[in-house]
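Just one protein chain is left out here, and the rest sit where they should.
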Amino acid sequence: MHVPADYYLRILPELVLTATAVLIMLIEGGARLGSRAALSGTVALIGTAAALASVAVQSAHRGEAFSGMFRVDGFSLFFHGLIIAATLIVLLLSIGYLRAQRLQRGEFYALLLFATVGMCLMAGSVELIMVFIGLEISSICSYALCGFWRASARSSEAALKYLLLGSFATAFFLYGIALTYGASGSTNLYVIARSLSDVLAGHGSLILVAAALMFVGLAFKVSAAPFQVWTPDVYEGAPVAVTAFMSAGPKAATFAVFLRIFYVALGRYSHTWFWMIWVAAILSMCLGNLGALRQTNMKRMLAYSSIAHAGYVLVAFAALGEHGISAAMFYLACYVAMNLGAFAVISNLAQQNERFIDLHDYAGLGFRFPLQSVCLTICMLSLIGIPLTGGFLGKLFIFKAAFQNHLVGLAIVGLLNSALAAYYYLRVIAFLYMRPATVEVSQPQRSLSMNVAMVACAVGVLWLGIAPNSLLNFVVHSAGALTGR
Amino acid sequence: MTLDLHLWYVPLLCFAGFALNIIFGRFWSHAVAGVVGVGFSALAFADAVWVALRWLGTQTPYLEQHGNWISAAGLTVPFGFQLDQLSLVMLLVVTGVGFLIHIYSAGYMAHEGGFYRYFALLNLFLFFMMVLVLSSNYALMFIGWEGVGFVSYMLIGFFFRRDSAAKAGLKAFVVNRIGDFGFLIALFLLFQRFHSFDFTSIFAQARTLPVETSGAGILTAICLLLFVGATGKSAQIPLYVWLPDAMEGPTPVSALIHAATMVTAGVYMVARSATLYVRAPQASAVVLGIGGATALFAAIIGLLQRDIKRVLAYSTVSQLGYMFMACGVLSYGAGIFHLMTHAFFKGLLFLSAGSVIHAAHGEQDMFEIRKLSPGGLRKYAPVTFWCFAAATCAISGIPGFSGFFSKDQILSAVFNVNKFWWAIGTLTALLTSFYMFRALFITFFANPEGTAEPSPSHAHPSGQEPSEVADHNTLPHESPAVMTVPLIILALLSTFGGLVGLGDRFTKFLSPAFQTGLPPATGPAGSDTTVFAASITVALLGLLLAWWFYLKNPAAPRRLAASFPALRALVFNKFWIDELYGAVIITPLTVVSRVLLDRGVEQTIVDGGVQGTAWLASATGNTTRRQASGNLRSYAAWLGTAAVAVLFYVLVVGFRRF
Partner (left out) sequence: MIPLSYYLILSVLLFCLGVAGFLLKTDVISIFISIELMLNGVNLSFVAFSHFLKQINGNIFVFFVMVVAAAEAAVGLAIIVSVVRNRHTLSIDKISLMRD
């Protein structure tokens, strides 16, 4: 069978990442102990940067690959770029973090890259089984990463919870795929869409059940309420670098799948699934923000905050149409930047055995560690949604889309929530600058890569808030890929 | 347009000052940081004056654009700046008063740590304020709007690292977020209706719309929501609670942000949206009502405050109420006139109060200050005294002083529309005059009885002073020239600044900015003799009463208080508004979302602290634990239940449809 070369170019980022990950595993087996962690880290960085560059190659070869299983369009390009960029940031911060934790083992990087491959596959595939495989590749790697800090009871408990609940939810998702297959006779999203347009009456409820089951699985992965219960525990227990990773890439990739399945394959049933999204959006925003109010553990607070942000994206999701899709995409980009920035600072300050992870440890750090504090402040302002940061524009577009589609109630709940959320984000800034230090926090390890990660995120957040037009236009154009324009 | 004013230089200069100080400030001495901070504000003011001189020749609306902030998805928001009469007044007031307060700060903050940070933030504040008043669209205005709020938050909590200051800052920010919530919804509605954020475009379209007399339409909704934003920023009922607490910040900050400039942003915004408000009479009626009620209410609370800064804070709330009354009767010119004179005299009052506090080694309680200065503080700090006196005359509406002219214009405008609110306004003027002269007499004059004032609900019994009061044996002293010179300039402005409004000149000058496409609702606000006479009478009456109670016959207030203890307690405790908020809003909220709200809001707004938390935690503990119990099987049960709910939903929908 002849496979055109274009097909390989269309999955070039995946190929580069896989090759890098395999290389890292070879290094782990071969290189001498002393040098190999640093070597693996460097190789991983180079490989990821190369993968990011190869997205450009990919963008020059738009189209389908492998019997229509994989699709390179604006939508998948956007998510490829976002996911790989997020991985790059996570790599930068984990190099310093692993050194501080004395957890320098190269398989961390390999797992990270394999997970990224899975997420990229999710972003690009238009075939449910392929989506499932991508999802599982990234999930299984995430389970392992969660428990990477093997000596910590919390870390392994987080891994266990994530593993069991994750598999539980995946089973629902898979069941949804099976029923979709049964109802439509295919697992390709576009074929499903076509065949659903003339299904018999009896299959109507079957496909709705399938939609509900897939919704359960995907809502779990993006930690949307009421499927969010696992998030705080897993985020708290996992090593910070892994928490950072889980809160960014997988969320974006799952939203890509979520949007693609529901808009492309199930677009005809939007009047039914719209209400599921609507309820999930409201619940996520409210439960996330209210839950975050009383947290003092930074990881746990950001876990609740990530639930709330999933809610905002769901608002955009519920605002059907291109406005909603593009708002969701733009918001995800902002979310990834600001969230990773916050986690980069947290992982830098945490130090060995994650001693300093509580809000009270941050009291008075503002003037002692200006770089960290300024970056954290910028990210917090963006999470609040203060103008001139990405978070503001992201929310602006989401709620504008909601208003345009007459979801006034949803928009009002969302705006009220973002007013409420200001409290707990601002409290971090208050602790940094307005409280005398109570805990003797030692000087965090100097790590160039971590500083680069922090500054890159902070700059990204500001860039998205001040000069968003190039990304916005790209997003608006690529949103059309889902609505068939 | 041939005229190129480069409006954006003004904010840019302020931003440059901020950037320099924040980056290099730590390596600089106090003097360099101060010079940079003051210097850039001076440059901004000079540029503002230069802009004004060039623009006054043409007096045509001026617009400039510097690229697009957003240009995608059918939404275009340029970085656009505009200048008209309204913006010009704001520009000059903000940079002018801002510049004076910068100078003053150099003296006042000289012994504080973080000097460069202070100036950096002050410059940043001016930057955002400039963006707010110069922007040519609502979206850019919102940047300034949020920016000033954030800087104000930082400045309140930044310096003294007190828990109360951090909490006050947080309260200010969160209350303002509630207001911003209204503002944002208004923005979305504006965009829905007019497909633009640009003032020019929105107002041009609005001019073609009829007045919504019969029923409330979209314009009324927009105006009301905008006003919600204004009540937050400008501390009106019901969102005024943050302003008195914001006095935790350094006094020059209170003068600049919480008196002269930021809090007037709400008035500016309403005046800017005049074209919308004149078409939404019900919204304007609400503005009038809220403004009037706030004016009276805050004045009553101000009557018995002991802390000098709190007196001024409540008087700010009250004066802002006047400005909104003017807006409510569509006399925007009068409102902006009062905004300007208020910036002068209230800035002056705060700066003098700062000078008093400086003189009295950090003491803020007026009665304590009197105790510290045998023979009256005016002997030790004469310049401060005369300045404070001039400002008091101005705010009380003593004829000839600036406040008299602006307040009189407001009251006559209100008189022409609604006699009831005029009466309220006049009553408020009486109270204002009374409590301001009370403050003046207590602070600066010796106690005629020579005995200590009883302190029924005073937090520190005498003898237990706050720690910053270093040494009470040292007598008070006058402040250095760097502080008194700005005072004198502001005193001159407070005294004579009202003359620009003589014979409606100022209102006429402003009127092109308020061309709403409708004939002005009220006739030219010529001073009615009744109003005129009433204003003068109440101002003098207030003075006399204060003199009688606090200088001539000081036993009287105590007798009065003794005969109405409940009333006094009510007023002294600010009507228990904070507590009422706790009872009416906070408690139900915590009950409704028992699982979730246990600590956050409780601590923020009610300051409930540890006991409340513990109680609430135990009360809500069961539910909380059930939701995030840590037990995997209960999580799975959650997931399973939710999944069943979703399935149930689709089956119901599915079977109904097929």
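The chains carry the letters A and B, assigned in the order they are written, with residues numbered from 1 in each.
One rule holds in what follows: a residue touches a chain if its C-beta (ideal position, glycine included) is under 8 Å from a C-beta of that chain, and two chains touch if they have at least 3 such contacts.
Remember, predicted model here, so these are calculated numbers, not experimental data.
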{"item": "Among the chains presented, those that the missing one touches", "value": "A, B"}
{"item": "Given A:P4, A:G182 or A:P370, the one touching the chain that is not displayed", "value": "A:G182"}
{"item": "Touch with the omitted chain, as defined above, among B:S29, B:Q59, B:S164 or B:N631", "value": "B:N631"}
{"item": "Candidate in contact with the missing chain, chosen from A:P13, A:G41, A:G106 or A:G147", "value": "A:G147"}
{"item": "Options A:V22, A:I46 or A:A171, residue touching the unrepresented chain", "value": "A:A171"}
{"item": "Touching residues on subunit B - with respect to the absent chain", "value": "624-625, 627-633, 636-637, 640"}
{"item": "Contacts of subunit A with the absent chain, listed as residue ranges", "value": "129, 132-133, 136, 140, 143-144, 147, 150-154, 156-160, 163-164, 167-168, 171, 174-175, 177-179, 181-182, 185-187, 232-233, 236-237, 291"}
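The criterion applied here is as follows: only the chains that are shown with their structure count from here on.
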{"item": "Complex contact set, residues of subunit B against subunit A", "value": "68-73, 75, 114, 142-143, 146-147, 150, 153-154, 157-158, 161, 163, 165-166, 169-170, 173-174, 177-178, 180-181, 184-185, 188-189, 191-192, 593, 595-601, 604, 627-628, 630, 632, 635-636, 638-639, 641-643, 645-647, 649-651, 653-655, 657-658"}
{"item": "Subunit B-touching residues of subunit A, taken from the complex the two chains share", "value": "160-161, 164-165, 168-169, 172, 201-202, 204-205, 208-209, 211-213, 215-216, 220, 226-227, 229-230, 232-233, 272, 275-276, 286-287, 290-291, 293-294, 323, 326-327, 364, 367, 381, 386-388, 392-393, 397, 399-400, 403-404, 411-412, 415-416, 419, 422-424, 426-427, 430, 433-436, 466, 468-469, 472-473, 475-476"}
